Each structure stands twice: as C-alpha cells, then as structure tokens.
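Let's look at chain A:
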Amino acid sequence: MSSDLTLLHTRDLQTGYLSGSRRTVITQGPLDLEILAGQLICLLGPNGAGKSTLLRTLAGLQPALQGSIEIEGEATKRLTPVQLAKKVSLVLTDRVASSNLTVYSLVALGRYPYSSWLGLLSEADKSVIEWAVSMTGIESLIDRKMHTLSDGENQKVMLARALAQDTPILMLDEPTAHLDLPSRIQLMRLLHRLARQTHKGILLSTHELDLALQVAGEVWLLQPGGQLHRGAPEDLVLNGVFEEAFVKDGVLYDKAAGAFIIHSDNTVPITLTGSGVAAFWTQRALQRQGFVVNTPGDSLHTVHVSEEGGVIRWRLEGKDQTQIYGSIGTLLNVLRFREK
Partner candidate 1 sequence: MEGTLKKGRIIGLLLLLLLAFLLDISIGSIKIPLGEVFRILFSFHSENSTWQFIVEKIRFPKACTAVLAGFGLSVGGLQMQTLFRNPLADPAVLGVTSGANLGVASIMLAGGGSASLYAIKELGFSGSWLITCAACAGAGGVMLLVLALSSRLNSNVMMLIIGIMIGSITLSVISIWQYLSDPDLVKEYLLWNFGSLGGVTGSQLVILSLVVAAGLIIAFLSSKKLDALLLGENYARSMGLTPKKARIIIICSTSLLAGGITAFCGPIGFVGIAVPHITRSLFNTSSHRILIPACCLVGSVLMLLCDTAAQLPGFQTVLPINIITALIGAPLVIWIILHKNNLRNFG
Partner candidate 2 sequence: MIKISRNLFFLVLSVFVLLGAFSCGRGAPKKEAAAAGEAGDAFSSEKAVIRHAHGFTIDYYDHYKLVRILDHDGTKTDTLKYLLVQEGTATPSGYPGAQVITIPVKSLVVMSSMHVALADFAGVADRIRGLGNFAYLSSTVVRNNVKAGKVTQIGLDGNINNELVISMHPGILMSMANPDVGFAKFKTMMDAGVPVMPNSEWLETTPLGRAEWVKLMAALVNKEDFVNKKFDSVEKAYDTLAQLGSRAATHPRVIIGMPFKGSWYMPAGESYMAKFLRDAGAGYKWADTKGIGSVALDFEAVAPEALTADYWLNVGQVDSKKEIAGKDPRYASFKPFKTGALYNNTKQTNDIGANDYWESGAVNPQVVLADIIHILHPELLPNHQLVYYKQLQ
C-alpha cells in the first residue's frame, strides 16, 4: 500500500524497553503502520497501553525492539540526529522550564537543525518562523515570556516551534492534556486544518475520544495487551473494536451515542416516552439518577415528555398518581423522594 504519499512506514515493529538483557515488550508486533501526507492520525488507548512508547519509538527517541521504521524511504536507524530532526518534529508533554525564554526565541529554536553552528538565523529561517507563528495564530504572544502563557497558549507555541522545524511528519504526545474544553477544540481544529493545508502527516496521541472521532482520518487504537487496531474511526465503532478496547470496570461504549456510558451499574427500570432534544436530555438525567431507561420488563414509573408551543412538560405516571412537572430538576427531586 506504499505510495508517494507515504511519509512513514514500519515493518514488523515491536516497541518496548530493553534494560540489560531484559526485554519489556510494550506493543505486540509485528506492526506495519503508515503515515500518509496530509493525514491526521489519532493514537488512542487506555492509560498504560503504550501510546507514548510507540510515539517515542516512531519519533526515533528510543530504539525499536524489533523491526524497522522508514521515513521517506530511509531507515531511521541510519539517519543522523540532525537528519532525523529534519523529518520528524515533536510536541511533548514536557514542560519547558525556562521562564526567561520569549515565545519568539522558543519558536526560533525550531530552526535548530538548519541554523549555523552559533545558532544564527538566516532570512530564510526567519520567514519560516513567521509562517509558523501565523499558522498557529500566536502573533500577539511573540514577545511574551514562556511562563506567562496559559496552558492553551503554551501548546500553540510548542506547536509553532514544531512547525518551524519544517518536517514532513509532526507528532504530538497528548497535546490536549491540561487544556480546557474550548482550547482542546481549538487545538484539534488547528491540527486538522494543518494536515489538510500543509500535507504534513500528523500523529497525535490523545484521550479525547469524542474529538478524535471527529477530526481523525485514521485511528490507531492500542489495547492494554499491546494489540493495535487501525482504521477509519467510524469503522472501529461499527465493528465493536472500541467497545472491546474500553471494557473495563463498567466502562461501556455506546455505539449509538458515540460516547462512553458512565452509569452502567443502574438497576431501577423506568420507562421514558417522548422524542426530540428534551427526551434526549431527560434520558441522560434519569441515567445519572440511577435508572435503567426503557429496558424490557416492568418499571415502577413512566415519564412522558411533551412539548407544546415551546413549553416542555414532564408527566410522571406512578402506580397510583400522575403529576406534571415543569423542569427536569423538580422531576428528579420527586423521583429521589419516592425511592426512599
């Protein structure tokens, strides 16, 4: 399946650690992976499945236990550190502990593999830096000190640095960790756009399943045992790989909703009728309250949601009484009282 678009591919890859004569295998081989130009790949998997190890191995930061990695047709083993640095750039989880470093000089460090022995920047270097700054939209930050940045700003700056390194492949290790929701979405959108506009191959590891499913062209799903499933995200949902991967102490994946089910230990059955947005949110509220919604069998209560003229009403039908409520909150309070 190798083509002109293939930036990186691995053969029989096995990752892990080698200390002394002890091999700690993290990902089960043989892995034959590819990163194509313009492709955004999300590496998903539960904690401890070996996402970072795989990423570090692909980036050349640690040797593979077995197999080979080729980038643009050259085995990474044979590349010098500087040559490799011109192929793969990284955004890591490491905090940059340098308060006196300005954003501009940090981004400029991305030119390290290209600049002179003293680190002097040429005009060409400067224009690449400018491009990286504008791509990530951090123009307003360039004179700020690194320690004054928010986490979201910090990640954008680190991304700009990686862009300044001007490599066909970009790898990011959990770039959305520590970010608030808007920043997460912003960053993912930015990466999605970058992949399309710059034709870079972007590989990122993340826990953000929802976001990954929306932006990723391909998902690599690592399972705790070390198996790796790859494919379009939708395929992985449909063939049940997701569900299987995350089954762990009551963590269930709801194919229909495309989300994890948190409340899986609910026992009290309840019937919900009605449709639309209001019914969707009512179901969520009931699940949180400990009810199993619309399972076959007898249920003590039935909730009927209806909407008339923009006014939503909830009718609760019990064994011997029926009441109407004007909000989910009051409905939940009544149910809570009745349970006792």
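On how the list was made: all candidates are chains of the complex that A comes from, given by their letters.
The rule is short, and it goes like this: a residue touches a chain if its C-beta (ideal position, glycine included) is under 8 Å from a C-beta of that chain, and two chains touch if they have at least 3 such contacts; residues count from 1.
What you are looking at is a predicted structure, and each value in this text was computed from that prediction instead of being measured.
Colleague: Looking at the complex, which candidate is in contact with chain A: 1 or 2?
Modeller: None of the others touch chain A; the one that does is 1.
Colleague: List the residues on chain A that touch candidate 1 in their complex, please.
Modeller: Of all residues in chain A, those touching candidate 1 are 59, 61, 80-86, 88-90, 92, 94-102, 105-106, 109-110, 112-113, 115, 117-120, 147, 165.
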